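The complex appears here without one of its protein chains, the remainder shown in place.
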Amino acid sequence: MIIVMRPDATAEQVDHVADLINEAGLKPHPIQGTDLYVVAVIGDDRLKDSSKFEQVPGVDRIMRVLSPYKMAAAETKPGERTQVRIGQGSGCVFGGTNIPVIAGPCSVEGEDKIIEIARLVKDAGAHALRGGAFKPRTNPYAFQGHGEDGLKMLAAAREETGLPIVTEVLTPADVELVAKYADCLQIGTRNAQNFKLLEAVGETDKPVLFKRGMSMTLDEYLQAADYILAAGNPNVILCERGIRTFENHTRNTLPLASVPELKRRSHLPIVVDPSHGTGHAYLVPDMSRAAVAAGCDGLAIETHQDPSHAMTDGAQSITPTVLKELMDSLARVAEAVDRTCLPLSTV
Amino acid sequence: MIIVMRPDATAEQVDHVADLINEAGLKPHPIQGTDLYVVAVIGDDRLKDSSKFEQVPGVDRIMRVLSPYKMAAAETKPGERTQVRIGQGSGCVFGGTNIPVIAGPCSVEGEDKIIEIARLVKDAGAHALRGGAFKPRTNPYAFQGHGEDGLKMLAAAREETGLPIVTEVLTPADVELVAKYADCLQIGTRNAQNFKLLEAVGETDKPVLFKRGMSMTLDEYLQAADYILAAGNPNVILCERGIRTFENHTRNTLPLASVPELKRRSHLPIVVDPSHGTGHAYLVPDMSRAAVAAGCDGLAIETHQDPSHAMTDGAQSITPTVLKELMDSLARVAEAVDRTCLPLSTV
Amino acid sequence: MIIVMRPDATAEQVDHVADLINEAGLKPHPIQGTDLYVVAVIGDDRLKDSSKFEQVPGVDRIMRVLSPYKMAAAETKPGERTQVRIGQGSGCVFGGTNIPVIAGPCSVEGEDKIIEIARLVKDAGAHALRGGAFKPRTNPYAFQGHGEDGLKMLAAAREETGLPIVTEVLTPADVELVAKYADCLQIGTRNAQNFKLLEAVGETDKPVLFKRGMSMTLDEYLQAADYILAAGNPNVILCERGIRTFENHTRNTLPLASVPELKRRSHLPIVVDPSHGTGHAYLVPDMSRAAVAAGCDGLAIETHQDPSHAMTDGAQSITPTVLKELMDSLARVAEAVDRTCLPLSTV
Partner (left out) sequence: MIIVMRPDATAEQVDHVADLINEAGLKPHPIQGTDLYVVAVIGDDRLKDSSKFEQVPGVDRIMRVLSPYKMAAAETKPGERTQVRIGQGSGCVFGGTNIPVIAGPCSVEGEDKIIEIARLVKDAGAHALRGGAFKPRTNPYAFQGHGEDGLKMLAAAREETGLPIVTEVLTPADVELVAKYADCLQIGTRNAQNFKLLEAVGETDKPVLFKRGMSMTLDEYLQAADYILAAGNPNVILCERGIRTFENHTRNTLPLASVPELKRRSHLPIVVDPSHGTGHAYLVPDMSRAAVAAGCDGLAIETHQDPSHAMTDGAQSITPTVLKELMDSLARVAEAVDRTCLPLSTV
């Protein structure tokens, strides 16, 4: 931590700051600059509320130096990247050379429909099936999902196709239930700082697809990932799904530079969701290709047999036909960046 | 809903859209403009995923007309404003002429300390005591609050001072426990779209201080308020606490225009939190005055005996001395806008 | 400047950074922390591109310590605030106890209309007349203003009413012309980093009403103000007019905390424009009151005889009747914060 003193701070004020630093069990290191003093603070201040020094007389502001996350940090696994497998014995592994694709509808709408789409996305080359049984809806009067019935439908679709299933859990009380059926628990953007839920999924042995909060910085995101890791679950898959900005032509702004940046800061694999990241099916193929070129470790793509009749997220769902063409195209882009995007059957 | 067709849409495509509208149980109303067609859709489409029409051939985009919230809307109580009382028989009422102030520390740090600050803020003229027992911390390694012990300390402070207490609840499983002690349940910004938690507090009979999510539009905010209202709890107090923007001199940007806008759209009272809204104690007094002048129905102000030793949020906590001066000043501003900011003892 | 080294940086890399600092004429001050090294740099680095050190092997990132602006900084005039008078011998002074109001239409629409509105806003108690002769329109096909004819109409309105006039200048080539007629030159938000224009108005002796760019940080804003000051013109009036955020219920988000923050950092007076700051006439009175309560030194309010027939900005213009009521109300709020908002005639 660096404490920047005001230009008019007195020597007594600098001494007082130094005393407080010592009192906090850290070591002060005052440096007189040309125009002002700074006090560098040595020692691990990650656990402390360093902001409080801002109120000490003569202090102008506080600058943090240490990253506030630990277990998610690249430094904890030098030269190594975490690989997360979804589905026992499955070839759906995130964080290796191959780039798996999670496809499926926003909501599980019925058993026949989820089995049908599971077959279609598998034929298209997808590696896992997504579908919401518990839906976090902005509008309280909108369809909230089929709940446990939806989970059973997903399990039936897995039975039929062999695809591992990814589905969202909304609240700690449902974690056990969802973990009973799912191969991977999804944490949605609105729950990205629902710390009790993060702890709850951290206590399971199921992989977690952890979506970035729509207004989270990367520092905040990796700290939140630490909640899951610190609870004992090492199988965290990060997921960039777009952030909230002033842009209004897309549902969110998809900031792909977070992909190489997260790979630089963390050992965790990083998936991109171009469906929520744009909100428009016509932008999904280009942004999927861009995500692969940017170095992502997987994709999550909303896919529906008949988007214009989808119960939720119709505007951003692509069809299985588009997905199939896209998979071929992704394989070519992956190859251009020395990766692969091979179908589940071949990995 | 207005469906805007592409300039090159064919008559058949317009007819097809009209058919789909009919099929959805709504009524299409096509209008040929100079450059393009629009199809106005009549009927309540609030429950529908209207976005799906975007994928129909010939459609350019969808524009919503109806507000997506209902129970929170001003239209449901024409000419009337909801008043919410915190604490049985207490004079701490939000939504009337008087403007109550909720004051207290970020965290409950110990029994003596919370009782001391309760006395100090009461003396300063505050109407309710805030303090966190369960803390949602961005950093998993930071102090997480004293839990039920903290709730008991708050109850002791209420016992001593008569001030009603406001404290945060983080997860549905804790709602019953927190409601046993608290006079008002706080929902924090990170849980503003934790819909299961909103439903859980909606099922209690305790008033809810519901903070705006830091990247929520007002439409989203009022829909989320509908979750609480629809669960049966009419006592919702809205709270503007700042939004996330590119600004970096404050912790959040405090957009006070949301105060008159929320009063225009909703019958619910609206409180402002200038502490989180700025992140700096030195900005709190000016922004508290501005909030009152903008028409707010209450304030929530972090107050600590010794901010430079606070366990959390030290930078943004004011002292009881500053609070006392501020209360006098707020009374003058309130009077200038035909409101009052009278101490609890006198209301 | 603080140079934060990577955790795995070698001693040689720290030495190399120190050499480069010395080479740049600054003084390195390496400090070994628990987890990493930082190198504090002593000496004025405001003129240097310090970002380049980021590319030196072993460096993680750079943190600036010194404020990048100089002449606009509060430190250059300790304990003193700049006062700017608009109009020779006029009582329209920004930065003193009284809070002047600049009112008038977005565009000068014709001579009779500008004289009429000038009389009306003067009667309502306003201190200066605004009106655009050169309009920066987002849309190239929209009305661009009456140019020099518009300036003459403004001069005629001043002649009739004695109100000093404020009008925008768009490009360096027009500065001389606009300065011939205007009492105060306005720089619009879209030109806030048009540095050649800032220099050009800095070379005149007319006061400048300098609007904040809609996506400018305060650091950038005060640096831009330094362009005008450094060119020799000390009469700069800052103007907060709202920033661009994700919010969509207002045209811009009006972040009033910039008012006390700018007063803390700079000696320049600060005006608020609640018209552009909200985009809706119905929000203007509440936000004007909030701006005064927040400590602003003036207001700029779009006012039109008949907003529903205005050529530009109809939605955000209030009527003279509303302005008159507002002025009475502002006088009360001003008094509550130990300021005044007295009419021109009485100051």
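By letter and in written order, the chains are A, B and C; residue numbering begins at 1 in each of them.
Quick note on the criterion: a residue touches a chain if its C-beta (ideal position, glycine included) is under 8 Å from a C-beta of that chain, and two chains touch if they have at least 3 such contacts.
As the structure is a computational prediction, the values presented were derived from the model and not from experiment.
Peer 1: Hey, which of C:90, C:193 or C:305 is the one touching the hidden chain?
Peer 2: C:193
Peer 1: Of A:253, A:305 or A:340, which sits in contact with the chain we cannot see?
Peer 2: Of these options, the touching residue for the absent chain is A:253.
Peer 1: Which residue among C:116, C:160 or C:220 touches the omitted chain?
Peer 2: Residue touching the absent chain, from the options given: C:220.
Peer 1: Give me the chain C residues in contact with the hidden chain, please.
Peer 2: 20, 46-47, 49, 51-56, 62, 68-70, 136-143, 170-173, 190-191, 193-197, 214-215, 220, 223-224, 226-227, 230, 244, 279-281, 307-317
Peer 1: If the hidden chain were put back, which residues of chain A would touch it?
Peer 2: With respect to the unshown chain, the touching residues of chain A are 215, 217-219, 243, 245-250, 253-261, 264, 277-278, 282-283, 286-287, 289-295, 329, 332-333, 335-337.
Peer 1: Identify the residues of chain B touching the omitted chain, counting contacts across the whole complex.
Peer 2: Contact residues on chain B toward the absent chain are 2, 4, 7-8, 29, 31-36, 38, 40, 42-44, 63, 65-66, 75, 78, 244-246, 248.
In the analysis below, only the chains that are shown with their structure count from here on.
Peer 1: Quick check on this structure: which chain has its C-alpha centroid closest to the centroid of all protein C-alpha atoms?
Peer 2: B
Peer 1: Could you state the distance in Å from the CA-based centre of chain A to that of chain B?
Peer 2: For chain A versus chain B, the centre distance works out to 26 Å.
Peer 1: Using mean CA coordinates as chain centres, what's the gap between chain B and chain C in Å?
Peer 2: Here the centre of chain C sits 31 Å away from the centre of chain B.
Peer 1: If you average the CA atoms of chain A and of chain C, how far apart do the two points sit, in angstrom?
Peer 2: 39
Peer 1: Could you list the positions in chain A whose residues touch two or more of the other chains?
Peer 2: 244
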